[in-house]
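Here it is, the structure, as structure tokens.
Not every chain is included here, but those present sit where they belong.
Think of it as A and B in the order they're written, each chain with its own count starting at 1.
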Amino acid sequence: MTASAAFAMTAAEIAAAVGGTLVPTATSASIADVAVNGIAPLDRATGRDLSFLATSKYAGIFEHSGAGIVLMTADLAASPGQCVTRVIVANPHDALLSLIPRFYRAPVRTAGVHASAVVDSTATIGRDVRIEAHAVIGANVTIGDGVWIGAGCVIDDDVRLGSDVRLFPQVTLYGGTHVGDRVVLHSGVRIGSDGFGFVFRNGAHEKIPHVGRCIIGNDVEIGANCTIDRGSIDDTVIGDGTKIDNLVHIGHNVRIGKLCLLMAQVGIAGSSRIEDGVIFAGQSGMSGHVTVGAGARIAARAGVISDVPAGETWFGFPARPHREALRAAAAAMKLPALMKRLEKLLAKESL
Amino acid sequence: MTASAAFAMTAAEIAAAVGGTLVPTATSASIADVAVNGIAPLDRATGRDLSFLATSKYAGIFEHSGAGIVLMTADLAASPGQCVTRVIVANPHDALLSLIPRFYRAPVRTAGVHASAVVDSTATIGRDVRIEAHAVIGANVTIGDGVWIGAGCVIDDDVRLGSDVRLFPQVTLYGGTHVGDRVVLHSGVRIGSDGFGFVFRNGAHEKIPHVGRCIIGNDVEIGANCTIDRGSIDDTVIGDGTKIDNLVHIGHNVRIGKLCLLMAQVGIAGSSRIEDGVIFAGQSGMSGHVTVGAGARIAARAGVISDVPAGETWFGFPARPHREALRAAAAAMKLPALMKRLEKLLAKESL
């Protein structure tokens, strides 16, 4: 991400964009016209940067900040500091996040195939495709328009990539994987590896060959070093618009719906079903052959081992409805204090 | 995995192979002779594919499936559908899995060293070895016959690979690692990295050099993006026939026996011992310097912190025998309902 040199916003434009107001003392034309072309935290912002102050904890840093414009809450508006161009808004951090896309554009690089890339002669490559150094493209691969393949990626035979896909360096796509349009795969993602399927026979774990595929929908983003296995017979499917954080594992034959969020280190065991709009928080997991209904939320570190109804929030391990699990946890913490008294009572009652 | 064009099985051969029966109405010679040469799920099967129907949930998809032959349960045998060549069997899914190895063979590619691979002149390479693009082979490496090294793999000095080993793309083997015969290492596996060993001295965490090795037995398979550390003085050892799923971590000096199964995201801390035939389910873990006895099973998300006797199933954290842990969990869920009544009673008894 780099700031586009030509772009800039004035304090007045920023205030309008975030529904904020310039501080009363800053309403003169000269202040409303102050312009910035970048975003930075207070401690390294320059006069050409927009920054934010959301809590008095950082008032000391604000005081000496060289920021050109600062988004801040009303109660901090009078904080001492060099920066006099201040925009008052209820939530400065959210306001700043909402402005980032105006200041920054995804970097654009020239299309072309690097001389060190190895591209099979049977591959079909779209227009405006960039293939970086040491990438390897196998037989019968199809790559859509506007795709950017990072250095060292390995795309095995029969893979299909839609248009405007971005692969960061060192992604591996096993043979036969399908990837939709506008998908982003971060560095170290492995898609289409064999699922963990073995049958114990003749004194050994005999491998079940995996002949299903792995199908990634449109607008999916997958974080660094994630692993997604291919299906055994059926396919593994990730629905449109689903976003996956780093180090997530998805087993064979899993079907994930649209617009789900899976946070870091989540693990989904084979043949699970996750319907649309489900959220799995960090380090949670799910055993195989069960279903999480649409819009359900699975709390951090929870472990799902049975079907979760649509729209519910589940918690703990084995995962249960949130309220029930919290009550049990609270009771468990109170238990030690009761224990001695209970034992005394039971003894007295000869029970 | 691709279907071998020349291979095909008839409905009669399939029925014999899985101990099933052709449906009564399909016993005419013409139907018994229907042949397929691939396997696919109902929704994308063609007349040359075998598929399966195991539950009435998918009867609608079966109705319009173009599959050539379908394995199905007796109670579904009369389901309406285009496909009239039906083989009745108790468990259609298992029957299908058992047939996959007949239809599919691991892909065979030509041996040879790609021009872009960098192979040290002191390496010893066996017969029929394939080394793909951009792989790097260090000094004094020994590679057995029939080995296939994927694109971008890095094999550092003094590594020994047995015969018929398969490395998927971008595997890293640190110097001195030993790998047995017929081992499969999926993309992104790192073997032989330094263990996590530091001594706090002079105000810093001083690194203990790791001079042990990492030794992988025969017929081991290791999933994508796993990490296995080398030993500090002693070796880290993975026994013959053990299979490891994706994103598993194995610490320094760990010794894992034969024929174990470690599922996704398992973590084994340093200097642990795991005897033969142990199963660790997904996201479980084990602290250092303890032993899990032969044939024991560790449940999903369990955390072992003490020795587990052979043959037992342990559950929860800290892990305990399965039945004991389940009873405690059940009691904990009942506790909130009892709590108020208990407190009332204790108050009444002045306890």
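The working rule: a residue touches a chain if its C-beta (ideal position, glycine included) is under 8 Å from a C-beta of that chain, and two chains touch if they have at least 3 such contacts.
Model, not experiment: these values are computed from the prediction.
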Open item on the list: One sequence, 2 chains in place: how many copies belong to the entire complex?
Closed with: 3
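In the analysis below, only the chains that are shown with their structure count from here on.
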Open item on the list: I'd like to verify one number: the distance from the centre of chain A to the centre of chain B, where each centre is the average of its C-alpha atoms, in whole angstrom.
Closed with: 26
Open item on the list: Going by the contact rule set out above, which residues of chain A touch chain B in the complex?
Closed with: 116, 118, 134, 136, 152, 154, 156, 170, 172, 174-175, 188, 190, 193-194, 196-199, 203-205, 207-212, 225, 227, 229, 232-235, 247, 249, 251, 265, 267, 269, 283, 285, 287, 303, 305, 317-318, 320, 324, 327-328, 330-332, 334-335, 338, 341-342, 344-345, 348
Open item on the list: Considering only the defined contacts, which chain B positions touch chain A in the complex?
Closed with: 1, 39-41, 52, 96-98, 100-101, 103-104, 106-107, 114, 116, 132-134, 150-152, 168-170, 186-188, 219, 221, 223-225, 241, 243, 245-247, 259, 261, 263-265, 282-283, 300-301, 329, 332-333, 335-336, 339, 342-343, 345-346, 349, 351
